[in-house]
Every structure is written in structure tokens, then in C-alpha cells.
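Below is a structure I'd like to ask you about.
A single protein chain has been omitted; all remaining protein chains appear in their positions.
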Amino acid sequence: MKKKNKRVIPGFGISMGVTLTMVSVIVLIPLATLVIYTAQMSFPEIIATITRGRVLSSFYVSFITAFAASAINAVMGLILAWVLVRYEFPGKRILDGMIELPFALPTAVAGISLTYLTTDSGWIGSFFAKFGIQIAYTRLGITFALIFVGIPFVVRSIQPVLEKLDPSYEEAASVLGASRTRIFWKVIFPEVLSSLCTGFGLAFGRCLGEYGSIVFIAGNKPYYTEITPLIIMSELQEFDYPSATAIALVMLIAAFLILFINNLIQARNTKILNGNR
Amino acid sequence: MNQNKQSGFVKWLLITISVLFLFVMLVLPLLVVITQAFKSGVAAYLKAVTDKYTVRALLLTLEATLTAVVVNTIFGLFAAWTITKFKFKGKKLLTTLIDIPVTVSPVIAGLIFILLFGRQSLLYPILKACHIKVVFAVPGIILATVFVTFPFISRELIPVLETEGTDEEEAAALMGAGAFTIFRKITLPHIRWALLYGIVLCTARAMGEFGAVSVLSGHLRGLTNTLPLHVEILFNEFQYVPAFAVSSILVILAIILLVMRSVLEHKGKTTKKPL
Partner (left out) sequence: MKKKLLSLGLIAVLLTGCLTGCGSNKNSVRMINVSYDPTRELFESYNEIFAQHWKEQTGQDVEVIQSHGGSGKQALEVSNGLEADVVTLALEYDIDAIEKAGLIEDGWVDEYDDDSAPYTSTIVFLVRKGNPKNIHDWDDLVKDGVGVITPNPKTSGGARWNYLAAWGYAKERYNGDEAQMKEFIKKLYQNVLVLDSGARGATTSFVENNQGDVLIAWENEAYLSMLDCPDDYEIITPGISILAQPSVAVVDSVVDERGTRAVADEYLSYLYSDDAQRIAADNYFRPVNEEILQEYSDVFDLNMKLKTVHDFGGWDSVSAKHFANGGIFDEIYEK
């Protein structure tokens, strides 16, 4: 890191003030209410609530499907980013522009159309049905929907890094006789690894909490395709606020941890990048 | 770029995989929306999209989106400036907090605002006395939209500002320029395209928000239904064609936005290069 005097640039007070105020009003205070409501329960009660069989299995379902979807997205995201940055081909701009579509399509609409596609009479589902694979109303279906939701995160995290990556390293390695796979793993992969982690983390966090599209495609069978957000909804249905908030708090802490670790990686990454200069 | 060195096979294999993947994951769902929307012909489609409730829902969606974009732009500029131009303790914690709305489940996002402003909250009597309705009214919807799109603009700005460093700003400060002047003359030109890009993303995401808004809206027909909620309602009324027709409005708006984004990015790149 460069050495510099502290705060040469004016305006720290006001910009910090505005930032903190807005973070508090929009994020911190609302999230704090969640903690306060959960605190109405005693600690053993909270533990009992979040370790019920159905809740635990919903954590498992949410976790495993989100993980699978983000892993697939990590691989596909890397390929997509690579293709979008390194190759020129007709229709590239269109491909590039489509990446953010999952943000703009309401999750409910996405869920309905994805279910329509993947039931055994749908366009995609009928193809897989021939091999005896059912997508809609299984964990596979949940993963499918989560892949849709998570696409933009990985691609958009890696893309800028790949764009900045200097091809001269690769050329040098190539001149020195390294094979292409070797170049990829030794030269390119280490450079994009941390942004890949960031994208993976963001997609993972987003997928853990996804609700709108999943309820349509999941089938919601307890112990099989019941996700945690749905459990929260059913606790609310029973007017059981403390349980709902307790489970919500677990998810919130998970989301926070994922992001925090992510930011640590990112910070390390910037340090390395700046140090290289 | 040194495409010549890449073997053509790998190149086209990767392109094929990408195109296939995006086709299955993104294009097919859109095709479903479009084909279903026009299943009963153009007249039925037009009737659905010009319905009184659809138009009101569209207006509300635009209102919530605009507000979210304005609030988040202001926030994004301040936050990005604070985080990249100054050193202070707890920076990682702050960036984590800013990012949290992306990963918080929409259900939870709705729930927290109900807990904060709903009837069982301590604030409720005060709001009531001032005749301010938050939950199950337009402010709640706007709040939820702002929440879910909160980090979108700052996330775009921070990496750009980080790579720019602080040298130019410091130099200007030493020459005696005020904070606002520095921002306007030095920082803003660097981030112009990133900012526009962030705005487009934020708009796209705000338009489509469903989960959190659904918890906070109360689904009052013609009053607190946004476009995505209106789709859900139509769907629940077994009006599949109108439901998909209304969805297609969102899809079209999204495509317009993304085309805009693509153009902006292209412009951004071409103007950046001489720098």
C-alpha cells in the first residue's frame, strides 16, 4: 500500500455522516428489530426452534441446492466471462446484454415459466423425462431455478478482472512453451480466483434466501424440497413471530458471514493488485 | 487480443457452451412468457396491458423504481466516496453492511419492515398520531424497493474509484479545492459510466422486485399493487394470458434497459481509452 497522510481530502465528516445515517436507517435499524424480536425467546428456546427436524432439513435443502447452483454458476460464469472478454463473434453484444435479465424478471414470473418448462410435459422437462429424470418438484428443480437467479453475479464479478488481465503474461508463458491448460491454471486462474470467490459468495447468499421463484418449482414437500424461507412463511402463518424471527436470524447471520468473508478476500485482493503496480 | 493463438476449436466450443447455457436458462423462460402472452391473440394481449389496474400498477412500479434509483444514487455516491477516498476503522464491516440487502432473503426483508413499522411495533402509535402509513401503503413498497437495491450503485462505483486511487484528489485538495469541487471536477468524470451502469442495474432490479414488496403491500387492488404483484394476482385468478401479458411489459422494459446499458458501456469504453 502507498503511504499517505491521513485524510488530505476534505469532506470526510459529511460523506461519512450521510453514509452512516443511510446505512442505519435502511439496513441497520430494520435488521436490529429482528434481533430484538428474537431476544424475546430464551436461548434454549431459540436453540430448540432452530434445531427442529423440519427446520434443520430445510437448512440442508437450502444450503445444498444453493451450493450446487452457485458451483455450476461459478464454472459457467467463468466460461461466459472468458467468452465475453476474449472472443469476438457475431451476437456477442446481445449475449453480454442478457446476463442481467434475471435481475429484472420478477422472481414469481421466473418461477412460473421455469416450472412450465421443466415439468415432464414442458420443453425441457419432456427431454429429460425420456431418461427418467424429473426436474420440476425435485431438488433438481430448485437448483435449476437458483442457477437462473445467480447467473449475473459470477459473470459480472469476473468480467472486469479478466478485462484488466494483461495478455502479455500468457504470451510470455506460451513463448516459454507452457501448454494452454497449464497457462490457464498457473497464470489466469490465480488472477481471477478471488473475484470468482466473490461472485460465488454473492450468488450463494442470494440463492440461500430466494423465495419467489422456488415456491412454484419446488413442490414444497417437507424434508425433501422445503426451503428455509418457506418455513419462515409457515411460522408466520401460525402467528409464531418469535420462531419466524429466530429462523430468519440464522439466515441473516449466514448471509452476513458469507459477505464478510467475501469482503476480506476482496480487500486482500485489492492489496495484491495495488502492490503489483 | 491475441485470438490467433487460441485454437479455433476451444474458442467455438466455449462459445457454443455459453450460447447454449444462456439459451436454456434465459431465452427459453422469456419465450414462455412471450408465447403465453400472445396465446389468445393480439387483441387479448392489448386488452390485458391496457387494463385500468395494469396501468395503475405500472405507475406505482415506476414511482417506486424512480425513488429507489434517486435514493440509492445519492447514497451510492456518498458511500463510494467515503469508502475509497478515506481510511478509517471498520471499513470492511461497513461494506458488508451495505452489501447485506443483496443476500438477505426477500421474505426477511419484508418481515423486518413489518416488525419495525407494523402494528405491534413501538413506532406504530407515533406514526398513527402523525397519520403516516408505512406498511401496506406506498411508502412501505418504496422502502422495500430501496432496501433490496441498496448496494447496487455503490457496488459499481467502489471498484472503479479504488483503481483510480486518491492521488488526483489529494493533489487537488493540497491546491485548496473544496470537497464538492474535487468531487465534481475530478471524481465524477471517472465514474460517470459506472454510475450510469449502476443506475440501469438498480432500475432493472427495482422494477422486478417481488418478495419483499409482496410482504409489505397488502395487495390492495389499484392502490398498492406493483406490476409483479399484479402478475401474481392475475395468475391466481386463473387469468394466465393476461398474467403473462403483464409480465411481458416487465420483460420489454428490462430489455430496453439492458440495451441501453450495452450502448452506455460501449460508449464508456470508447471514451475511456484516450484517458
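In this document, chain identifiers A and B correspond to the written order of the chains, with residue numbering beginning at 1 in each.
In this text, a contact is a pair of C-beta atoms (placed from the backbone, for glycine too) under 8 Å apart; a residue touches a chain by one contact, two chains touch by 3 or more.
Just so you know, these numbers come straight off a predicted model, no measurement behind them.
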item: Option touching the unshown chain, where B:Leu60, B:Ala79, B:Val148 or B:Leu161 are the choices; value: B:Leu60
item: Per the touch definition above, residue among B:Phe38, B:Phe86 or B:Tyr240 touching the missing chain; value: B:Tyr240
item: Full-complex contact with the absent chain, from A:Glu88, A:Asp166 or A:Glu238; value: A:Glu238
item: Residue numbers in subunit A that touch the chain omitted from display; value: 52-54, 115-116, 119-122, 136-137, 215-216, 219-223, 230, 233-234, 236-240, 243
item: Touching residues on subunit B - with respect to the absent chain; value: 59-60, 62-63, 66-67, 69-70, 73-74, 114, 117-120, 124, 133, 135-136, 138, 188, 192, 195, 218-223, 233, 235-238, 240
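We adopt the following convention: only the chains that are shown with their structure count from here on.
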item: Chain centre separation (subunit A, subunit B; CA means) in Å; value: 16
item: Residues of subunit A defined as touching subunit B within the complex; value: 2, 4, 6-12, 14-16, 18-20, 22-23, 26-31, 33-34, 37, 76, 79-80, 82-84, 86-89, 91, 93, 95-110, 112-114, 116-117, 123-124, 147-148, 151, 160, 167, 170-171, 174, 180, 202, 205-206, 208-212, 228-229, 232-233, 236, 241, 244-245, 248, 251-252, 255-256, 258-260, 262-264, 267, 270, 273
item: Residue numbers on subunit B that touch subunit A, as the complex places them; value: 1-3, 5-7, 10-11, 14-15, 17-19, 21-22, 24-30, 32-33, 36, 71, 74-75, 78-79, 81-83, 85-88, 92-108, 111-113, 115-116, 120-121, 143, 146-147, 150, 159, 162-163, 165-166, 169-170, 173-174, 178-180, 182-183, 201, 204-205, 207-211, 214, 227-228, 231-232, 235, 243, 247, 250-251, 253-255, 257-259, 261-262, 266
